[in-house]
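One protein chain omitted, others in place.
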Amino acid sequence: MDKPPVATHPTGDNAMRKTLIAIAAIVGIPLAFTLLKATRKNHPQAQGAPAAAVADAQAPVDFPEKWIPDAAIAVLEIGQPGPILDLLLDPAITKKFQQSAKLSAPAKWRQKIGFWMVRQRFERKFGADWQTLIRRLVKGGVTIAAGPDQIFVAIAKGDDADFVQGLNAELVAVASQGPADKPDKVSETRHGDVSIWTLNGGETYQAVVDQHLILSNSLLAMRAVLDLRAGNGGRSIADGPEFQSAKKTTGPRADAALYISPLLMSHLPVPKGPSRLEDNPLASLLVAAYAGAFRGDGWTALELDCDGGRVGLRLNGTTEPERQGPKAFAWPSGDDGALPNFAIPRQLASLSVYRDLRDFYANKDALFPERTSQLIFFENMMGIFFSGRDIAEDVMGAVDPHVRLVVAEQEYDPAIGTPSVQVPAFALVFRMRDPARFGIIAEEAWQKMLGLVNFTRGQKAQPGLIIDRLQHGDVRYSCAAFSHAEEKDARNLDVRFNFRPAVVHHRDYLIFSSTDRIANDLIDALEKPQPKPLAGIKGLLQVDGQRLASLVEANRESIIRDNMVKKGQTREQAEKAVAAIPAIARALGTATLRLGAPQRNIIAELAFTLNTGAPSAKTTGTRDTVAANRP
Amino acid sequence: MDASPPNPDLSPETAWLPYRPGAENPWDAIRAGHLLRRAGCGPSWRDIRRALSDGPGKTVDRLLRGDAGTEDLNREIDGYEAQGPNARPIDELRGWWLRRMIETPHPLLERMTLFFHGWFGVSNARVAMPRVTLDHVRMLRTHALGDFGALLAAAFRDPAALITAGGEENFKAKPNEHLAGVLLSRFTVGDGAYTEADGRDVARAFTGLFVRGGQLRDVAREHDPGPKTILGQSGAWSGGDFARIAAGHPATARRVARALYRHFVADDADPADAVIEPLARAFASDHHTGNLVGTILRSNIFFSRVAYRRRVKCPVELAVGLCRAFEKTVPTLPLGRALAELGQDLYHPPTIKGWAGGASWINHITMASRIRLTRDLFRGESPLDPGGILARYHTEDPRPPADRLANLLLQDDLPESLRALPPPSDPTEAAVAIASLPEYQMA
Partner (left out) sequence: MPSTRRQFLRSALGASTLVTLAPFAPPLLCRTALAAGSRRPGDDQTALVVIQLSGGNDGLNCVVPYADDTYARLRTTLRLTASEVHRIDDYLGFHPEMGQCHRLFQDGLFGVVQGVGYPKSSREHPAAERDWQTARPADPRCPTGWVGRFADHACDRQPGSAPAALVSDISKPFGLTAERAVIPSIRSLRDTALAAGSHAAEHAEAVRLVAGATPGGGNPALDLVRASAAAARDVSLRIDAASRATPGAYPDTKLAARLRDVATLVRADAGFRIFYTDLGGDGFGGFDNHAFQKDHHASLLRQLSDAIAAFIDDLRRDGLADRVALMTVSEFGRTVTENGRHGTNHGAAAPVFLAGGCLRGGLIGKHPDLADLDNDAPRHHTDFRQVYATMLDAWLRCDSATVLGEPFAHVDIFRA
């Protein structure tokens, strides 16, 4: 048989986006449940003894990859459905899910009654409760493959062929008893030695092969799977060396793994290719080193690892870092790496990166060959602020590659008031190579810049900043603030009252901050002994869900407004969407994104450590960045 | 096929008499659609159904008055447009205005606000202060269907209008004759209706008025209190007096009447002076914009072939009309950007003359963009749901989706040759195809 049509029809971006959304739902829903569970229960796994789920994960699962046509663009393999089902089938969670689902009352009742009747029927027939039935059906693992145009194939391997056969027969029987207005609801066709059942008027196709129950929304895809299984169907994903090599990168302990084809990967919303980076020096500084790292010719693997208080997602890159050439600025050598993040009061997020700014800037010709007006403007301004000093050697080269950014919730001075839109405080912290010399140069540049800001604002008849000298402990520094003398409504101030920019040069450190408050907190943090760099890690981002939630709540009205005008939502829809964010953020606790190449390839690791802070069964020393953060 | 309004032999006198439905020119969906399209945007099936049962007179009354809930909606959106003591960025304001147009129970008020936006030609490109530009448009909304004299008086003290007219500074020693020229030629009587001496004395009347940082300042010592003669009337006039004099001037009335004729009746040809004169006479005596608009919307000429499909929809009408027909709002921030590409950038008319409108909206590139925009409005997760609308209204209609949607969007008035085409059966595809028709580009 020919390849299924999925391979022959080019797809639009829209179809691809829908596919992505569907995949996100497949991965996201179990993940969300895992999180919900972990917040609710007190992590029985974390009490010391390895949890059953972890032990189960050691057993290798034989996935039916040879049955999946090579037109698939994504494959999800769930090796250990047990822990995920523990959550999905938990009555408390089911209830919660039903409450949040957008069902009208009659629809809800209809659905409930229908579900209950079917449930009764199955439970009677097989003599077990329905949760057990589902567990038996997926006991041997689940494989879900997605093709273009939202075509899916799902293969569940049950614990026993007779059971799966019986289940299939019963499902077909239930489907045949639908409303009378839809005749020919169920039909059976033979394909080779297998029956394909058409259910729901062609919405679903179902077949059974030994212990496997196969579901698809496409007859052609179903046939292709059966042909491959019979050994006469052309290429499967298992025949592709690219898939095989991606498969090798995932650890045997992963609870689930998602494999993404290069075609789908190219549609993911990460910076697209070099042309956009060339236009944007800041984006280039942050992500140039990874451009292409996760987008080689091969498949990309994403591992999902649930473990009580921690959920990890690991994206395994297909390339090694470029330690030579223009992108070398982002790669530390030897034991060097990004510094652990700061921990200051009210901290919302922190980012620590390793970036050799001198090397970055010295390679600007290779990184931005087109000389955008922004780059020229930047150079002109830097020329003015730094009095014509060489930007690469004398300015960028004056700070070392350990750069940290801290974002913290603001506390507004009641004597001044609260802005209508709250912007968190943030600060950039550099380490100077020659503090005695560069500290005062940076101070001068900062004051020149404020002068220019004031001049430009004055031209637009806007109020300007007044520069002051402040003292914290024995550190004196410059800070600028807007006058609030003429403000009428202290509860509804202009956005500018979020900013009181400050520059601090203290010891080896140079701080550019958006408020004096965060500058003071950083001065305190720098009084403590400073930690060592994290070897092999070049980027470390941490976000505190609790504080993110409260920031969202403080700006609730403004986010609702944005959703309405940007997404066309009604007020009610926008309120609902916004209400969900703090809840999710709180459930996520602390999120940590680590980028680097601790071994050979570039990896990205996203971990959620939940608020309870109980130690994780799988936590290892190198992962414990939060602890390293607190000397 | 010829269900469209006939072309009666209209004299200037009979043209503006109220239209009386009759056998030849019945009050039907076509005429109701025509009125609702011009005086509102859209319309939806609900609007048409109601207009048919109310009759033309009551419908025009309601269009002028607006439905309940207008104040609430306006207050709500006023709140969204603010940011602390300032306004949101201008592209968001653009989105909010479009949202207001889509959701308002008083669409004629928004239309007239848009009309006066073009009349004064205030652009944030020049004003460069979103709050000031926003306040200008709010001022227009306040007066758009009321007393034109009050509107002029407010505009003459409106920072955005003064900045647009080059009137930020009005020193006693150096009266601002550029400002006077703009006020006379653009905002009121028009070229040819005033003398240089009028210009000099209008400039003197405005002395002492300054705009600083987007705020109006009266500096008494800079005002010239001496006697002035403006458009034949003498006195110690100030800017407010000029507003009163200009509002009652026949030349102003003729300009406003002519512009409203183009806005509501037809923009494909300039009307004869004799046609405009009855309107102008009435407006010169009461200078009430709502009354003038009412006269036009009730008239014989409005319900004749002279007016029917003789205006090209401006881009805003096209998009807002679709949203109102399908009774849903869409993401208006990106919509504002798309409409700017079609030539209508809200808060940024190209020059002080506003938008030229009519045929100038149309060329083969903008047509392609209109069709693309129409597609995009329905595409993806769009709130516009033709299938849903078909399930809610006129479910007794046995015709295929495309025909029923042609009823909603064109009141079934489409060329015979198109009726023969087997149209798309998918409601969304059908809606896109029908809204892309040349006929749908006509207001």
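Letters A and B mark the chains as written, and numbering starts fresh at 1 in each.
Following the convention adopted for this analysis, a contact is a pair of C-beta atoms (placed from the backbone, for glycine too) under 8 Å apart; a residue touches a chain by one contact, two chains touch by 3 or more.
Since we're looking at a predicted model, the values are computed, not measured.
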In the full complex, displayed partners of the excluded chain: A, B
Touching residue (missing chain; options B:S11, B:T195, B:S234 or B:N363): B:N363
Residue of A:G127, A:G325, A:P369 or A:P414 in touch with the missing chain, whole complex considered: A:P369
Those residues of subunit A which, in the complete complex, touch the missing chain: 5-6, 9-13, 15, 18, 148-151, 203, 217-218, 365, 369-377, 379-380, 382-383, 388, 391
Footprint left on subunit B by the chain that the document does not show: 166, 178, 267-268, 309-312, 341-343, 350-353, 356, 358-369, 371-372, 375, 387, 415-418, 420-426, 429, 433, 436-439, 441-442
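To be clear about the criterion, only the chains that are shown with their structure count from here on.
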Residue ranges of subunit A in contact with subunit B within the complex: 14, 419-421, 460-461, 487-489, 492-495, 558, 561, 564-568, 570
Touching residues on subunit B, where the partner in the complex is subunit A: 80, 82-86, 88, 92, 95-96, 99, 128, 212-214, 328-334, 379-380, 383
